[in-house]
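The structure appears below as structure tokens.
Excluded from the complex is one protein chain; the other protein chains are retained at their positions.
Chain IDs A, B and C follow the sequence of writing; residue 1 opens each chain.
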Amino acid sequence: MDYLTLIQLLDSTVRLATPLLLACLAGLFSERAGIFDIGLEGKMLAAAFFSAAVASLTGNVWIGLLAGVGASLALAALHGIASITFRGNQLISGVAINFLAAGMTVLIAQDWFRQGGRTPSLVGGARFEGITLPGADAIADVPLIGPLYAELISGHSILVYMAFAAVPLTWWLLYRTRFGLRLRAVGENPASVDTAGISVVGLRYAAVAICGVLCGIAGAYLSTALQAGFVKDMSAGRGFIALAALIFAKWRPWYALWATLLFGLFGALETRPDVIEAMIGMKVQGQLLGALPYIMTVVILAGFVGKAIPPRAGGEPYVKER
Amino acid sequence: MSDQTTTERQATAASTAPAIELKGISKAFGPVQANKDISIRVMPGTIHGIIGENGAGKSTLMSILYGFYKADKGEVWINGSKTAITDSQAAIAAGIGMVFQHFKLVENFTVLENIILGAEDGRLLKPSLAKARRSLVELANDYGLNVDPDALIQDIGVGMQQRVEILKALYRQADILILDEPTGVLTPAEADQLFRILDRLKSEGKTIILITHKLREIMETTDTVSVMRRGEMTATVKTSETSPAELAELMVGRKVLLRVDKVPATPGDVVLDVKGLRVIDDKGVERLRGIDLQVRAGEVLGIAGVAGNGQSELLEVLGGYADGTGEVTLNGVALDLTGRLSDGQSRRARGIAHVPEDRQREGLIMEYQAWENTAFGYHHDADYRTGLLMNNAAIREDTAEKMERFDVRPPNPKLAAKNFSGGNQQKIVLAREIERNPDLLLIGQPTRGVDIGAIEFIHQQIVALRDQGKAILLVSVELEEILALSDRIAVMFDGQVMGERLPDQTDEKELGLLMAGITDTGAAPVAKGT
Amino acid sequence: MDVMPKWAEVVLVPLISLLLAGIISALVVLAIGEDPIAAAKLMVTGALGSTYGWGYTLYYATNFMFTGLAVAIAFHARLFNIGGEGQAMLGGLGVALACLYVPWPHWSLALIGAAVMAGLFGAIWAAIPAWLQAKRGSHIVITTIMFNFIAAALLNYALVNMLRPKGSMDPATARFPEATNLPTLHDLLAPLGIEFSKAAPANVSLLVAIAACVALWVLIWRTRLGYEIRAYGHSESAAKYAGISPVKITMIAMIISGALAGLMATNNVMGEAERLVLNSTEGAGFIGIAVALMGRSHPVGVFIAAILFGFLYQGGAELALWTSIPRELIVVIQALVILFTGALDNMVRMPLEKVFLALRNARMTKTGGVE
Partner (left out) sequence: EPALIFDLGGKFDKSFNEAAFAGATRWAEETGGTFRDIELQSEAQREQALRRFAEAGANPIVMTGFAFADALSQVAPDYPDTKFAVVDVNWLDLPNVRGIGFAEHEGSYLVGMLAAQASKSGTVSFIGGMDIPLIRKFACGFAQGAVAANADVKVIANMTGTTPAAWNDPVKGSELTKAQISQGSDVVFAAAGGTGVGVLQTAADEGILSIGVDSNQNHLHSGKVLTSMLKRVDNAVFDAMSQGTDLETGNFTMTLANGGVGYAMDEHNKDLVSADMQSAVDAAAAKIADGSLAVHDYSSDDTCPALSF
């Protein structure tokens, strides 16, 4: 594999990892606060639709992004009402949200655009374009660093940089601020937070809301940055992969980065059977190639990752009086 | 009432106002009336005890005072002014601190993090942590409350955890400290230290409310004491004007025998013979470092020791759910310590019954009904099964009988275990383990958190079993209990047996030294076999 | 002590929740410019108004019973098996191999043979994640998700490269021989003099599914194994104390779970399609999660929830057939049903409990009794 191929692979890795990373961090906030969320997929999908739809209607992608985040927040609020206020089953609520998003996006898309559940293609300002970082063009021809900087680091959309910046930010928020301390505590032992006189409900809603915002950005990234419009079911299971990455990452921000990058790399490799063939020296069956990322995940999980201990209060509603 | 009158009142009544006055507190949990119209006054600078049977409503009342539960009716007055305790934040602001029966600590946080949680200064943690670290040093100096600020809660013992809870309250500058069954998990030494701290706090003018099942603690430390029964406050008396017997009677509603009556043991053959038993835990730490002991038929061998010195592992390995090495025989036949036959079911088949230390985590399935718990571990026994099925009818019948005999209240086999109070939960476990007619009974902490009426009953059962000729291995951190029940006492320290004593030839002081690893000769303990 | 009488808990709460889901669904229908009452009528008559409708409703319900039970038994051991989809796919492969390569003399024998293969294949597909969980600590939620994808690739390979008849465009096996075709409810009920639609696909595997419900009920609530599974699910530490092996329970629960998911193939592959197609499971494995959750992991609850989902599928098909309402509406209605009956049930329960408590207190003060 030559250097440029490697750069291309990593470039693809970054793009594929970005929505996973955002969704994974979203899940991290929610689950660290004790609210399990298998509705990442649905929130992402709803955000993908609403951001593309509103961007297409207004011609402004930033308004689209806001709409996407808003839609995701609305579903997050629903999850909050079900699992925090009414102490419902968090898994059921998540499943329902996934179905709701899958159905509603197409229903509304059909109602608004009559294009079979798609939005019109986004053009110009209705889309996030890649950003060329300063000096990228200038050093593009410098060996080694040139391609690295110009191809791999530069040229992504603003949302990618936001996603990567979200990692240290999440870490800082969780481990260096009062809010983070309380948020982690409420996922481990909500009674400790309650007896300290802090609202368990308030904290959990805050966490769920952050989750909504991040899922919203992830969805908007899919439809307005990676793509130029919404196609039904376009989240294509990424919410579940993000969830897997979250467990893989043992609910930690930096690990989440590595886990999603790994999944991104698997996805990128899948698009380059020639590289895999060159590496292992034989032709890989198409179907095996498709299954490879999943097989690799299982192997890594079984071989190298120890037991992942979820937040202790995760999944259980906080009930103090019956 | 206007602000002005409040302050006026405060000013005039300052010298005489009670630190806490509860007026007509009522609280129902669904259909259960946990507190009925309760009123109580506690004067500043005193230690006020509250006693009562399991489920009497003590914790509920205190949780209301601390703002954890909301009362249905009633008023709270602090230092002479009516205070709305809307939540714990309000209680903390009013100078109240509470150490709950079940600690409210975050297991994977450090001590320091737990202490500042909810009482941080500003949005960033760094300054808060630094400040807490400084005041922790002060508090440690002032009260002798030493803890490692950077240790994780899950890595420190319950005694330490309790210190953290107390430090939490003091860090928040509590003037009123509520302690709910603080000594249930402490060793005698730790308890003594706790009471010294309480005295110290009292001398500083702080007010303390102490809930406990131990009458001795009430008599030794409190100034006044209230008795609760079935959600009501039945009496409040000056401690100096009452006696343990009277308190016990007030609490249970009948006369209670405060001493264990027993005849001398007549030990028979060796039932359990342990030689060189070693256990290494998941983290690779050697928890048992070569244990030798014997238990004979018809005797109680009491294992004394500070919690965490290997007693739990001893019970676990004998009970069949930890692996060990060494030589253990039961009635002369070797026990499998690691292989296929080293599980709990094989142990039961061999005639070893086990009342575990933690009834809620191990002894019971809290969601299971009483009858299902009665079969727990014995569900493969012939009389509890029909083929592959469970013989539910037989188990239920058997359970009803056992509940009757052990006075489990309510005697309803279909009630889930979690709906029984601690004492009654313990009776369910005991009934199950004793009634299967074992050769050897392993018992850990038989009366932890159990009220006095139930303690009396449980002790009687243990003695009766001994008199039937069973071998009993008793583990307890309550020296009093060990002394009262044992025919021989072995003291464990750091995974080893420090020595054996006879109960009538020793006392708490000598045992206490052994528990600290100090032998007769005064020399530090030498590790055996290393 | 329960505040509400049992009938209120098991009948009233779900009914009111369902009603709420219905009302919101009606609003959605209204919003897309259709008549909700007509739509509801169409769904009910379409799904329940004829033996034909019932035949389809029950056919779908059969699928969901199997996958719902699969998720439920795993839940009892506190294992979240998201892999029903993949296990059902493998079950299909098992059925196809059994039907295509064994010359069965009679459908009854074929059903037994195919069921064994389906269960076996599904069980194997669940056993690997179970083993990885028990021995290596690999989180079962991730591994079962991964195994869904791997199963899809495997099935694709088997159909495209191996089992597809030469020259056929369709990535599907050949039709199974006549002798393996299962009798439909029409065939089964005709001898009893009951007229049942000939066209509907509900077949004898419905009885297998019902038998599985009963068997699972017995297993969970009556057998010693079920007792151990539940005990382990409630408390691992207590299970260890009682000598219940976590490894054993994890393996057994997942094997039963996988086998049940695999058994679904007797309905959709053997009973309906009578050949194995690429997309035979159609997400039934995921619906199974909703069914198990709504049914509170109790076989009776799973049975009822499966029928409810069968009704939604068949009613939705009728709706799509005779109106221009997009099929996604059905997905939305499903979501609302899951949401209200499954996740927001406390919204209904809490006020109801208050009502019952008030009634009870009123009664108590009247009679002056102390409980």
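Following the convention adopted for this analysis, a residue touches a chain if its C-beta (ideal position, glycine included) is under 8 Å from a C-beta of that chain, and two chains touch if they have at least 3 such contacts.
Everything numeric here is computed off the predicted structure, so don't read it as measured data.
*Asks:* The complex has one chain that is not drawn here; which of the drawn chains does it touch?
*Replies:* It touches the following shown chains in the full complex: A, C.
*Asks:* Hey, which subunit A residues sit against the chain that's not shown?
*Replies:* Against the left-out chain, subunit A lists 4-5, 8, 11-12, 15-16, 19, 115-118, 121, 222, 226-229, 231-234, 236-237, 267-268, 271-274, 283, 286-287, 290-291.
*Asks:* Could I get the residues of subunit C that touch the absent chain, sorted low to high?
*Replies:* For subunit C, the residues touching the absent chain are 56, 59-60, 149, 152-153, 155-157, 160, 164, 166-172, 175, 199, 201, 268, 272-273, 275, 277-280, 282, 313, 316-317, 320-321, 326-327, 330.
Just so we're on the same page, only the chains that are shown with their structure count from here on.
*Asks:* May I ask you to sort the chain touch graph into line, ring, star, complete or other?
*Replies:* Per interface graph, the chains form a complete graph.
*Asks:* How many angstrom lie between the CA centroids of subunit A and subunit C, rounded to a whole number?
*Replies:* Whole-Å distance between the two chain centres: 30.
*Asks:* Return the distance between the CA-based centres of subunit A and subunit B, expressed in whole Å.
*Replies:* Whole-Å distance between the two chain centres: 46.
*Asks:* Would you give the residues of subunit B that are in contact with at least 2 other chains, written as numbers and ranges?
*Replies:* 30 - these are the residues of subunit B that touch more than one other chain.
*Asks:* What does subunit A use to touch subunit B in their complex?
*Replies:* 175-182, 184-185, 188-189, 191-199, 312, 320-322
*Asks:* Which stretch or stretches of subunit A touch subunit C in the complex?
*Replies:* 78, 81-83, 86-93, 95-100, 102-104, 106-107, 110-111, 117, 240-241, 243-244, 247-248, 285, 287-288, 290-291, 293-295, 297-298, 301-303, 305-308
*Asks:* Could you pull out which subunit C residues touch subunit B in their complex?
*Replies:* 1, 3, 218, 222-225, 227-228, 230-231, 234-235, 237-238, 240-245, 353, 357, 360, 371
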